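Every protein chain except one is present and positioned as in the full complex.
The block that comes next holds chain A.
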Amino acid sequence: MSGGVDSAVAAARAVEAGHEVVGVHLALSRNAGTLRTGSRGCCTIEDSMDAQRAANVLGIPYYVWDFSARFKADVVDDFIAEYSAGRTPNPCMRCNERIKFAALLEKAIALGFDAVATGHYAKIVTDDAGNRELHRASAEAKDQSYVLGVLTAEQLAHAYFPLGDTPSKTLVRAEAAERGLSVAQKPDSYDICFIPDGDTRGWLADKVGTETGDIVDRTGAVVGSHEGAHSFTVGQRRGMRLGTPAADGKPRFVLEVRPKENTVVVGPKEALAIGVIAGSRFSWAGLAPEQPETAFGCEVQIRAHADPVPAVAQLVDGELVVTPGHPLDGVAPGQTAVIYVGTRVLGQFTIDRTVSAVPVDA
């Protein structure tokens, strides 16, 4: 229970479904802030108190479990390392993979629990043979199946998403109000929970330090300078302060980040188009496809709120290779691509390699 409305209603529904429910708040920071600020919706003492008040209203026990050491190592330090390597990680996915459905789940099982229930918007569907599948939520606008795409069959076997069937968050808020939960109108959280003011670039600069480097175009010509390649992400347009205008006068975008050389490559929007994405770190959310070596139709989604794109996927020499039906914009290595078949999450992979849809001299 984060202290937000979703986990509070999820807990309420779990109680109502007849389960024996215990509220657990994860302590993820050793020096949590006192009060909520702006759009942040977790991780302060106020949030912890909100979670406890919700548990009180539901009449369930409530505990705070400290996973701060693991969260730092597996999520925060990983986030810094990925950015430093020129990749764009998704820390919420990492948290689901390593904390909520690994450290927390394992501890819970050892302590006698059957499942970890969360306020995520996603569905678990059991097929005729009893296999569990992960599906998109009924509330399309809030669907969080993307950030759960990292879950494996073993993890899904112990996961429970009571909000999956609800058509909208508005209904969840209304239900919270009806149940007398004080968090009914609490604002949604958007930012990364461990970056208090939402200033990811400033936060990274603090952690990684700044070092002046070159901004170059695709021919290698220096067109500007920057204070640290780690603060750029592929597809980014703003914040480069380029002195030399492009020959064609059009805006330029980050095409590539080369942390080893501390260099950022920029170019026209067309050059962002990616024709193929591939990665060898993948997992299946439930049953694996029977013949992944044979090309199969699917949809691919590369960000939490991106539109899915029809694609063809194939496992080639241990690498999952996905060719979208049309080129994708702004794909950054390190991002996670989640593969769907209809509403079902088939699996995910970390993008290691991309192939441009447009040759350099185009």
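In the analysis below, a residue touches a chain if its C-beta (ideal position, glycine included) is under 8 Å from a C-beta of that chain, and two chains touch if they have at least 3 such contacts; residues count from 1.
By definition in this document, contacts and distances are computed from a predicted model.
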There's a gap in the complex where one chain should be. From "Succinate dehydrogenase / fumarate reductase cytochrome b subunit", "Ion-translocating oxidoreductase complex subunit B", "Tripartite-type tricarboxylate transporter receptor subunit TctC" or "Cysteine desulfurase", what does UniProt name that chain? "Cysteine desulfurase"
Of A:Ala14, A:Ala54 or A:Leu105, the one touching the omitted chain in the full complex: A:Leu105
From the listed residues A:Ala17, A:Met49, A:Val125 or A:Ala174, report the one that touches the chain absent from this view. A:Met49
On chain A, the omitted chain is touched by residues 22, 25, 27, 30, 32, 45, 48-49, 52, 61, 63-67, 69-70, 73, 98, 101-103, 105-107, 110-112, 152, 154-155, 283
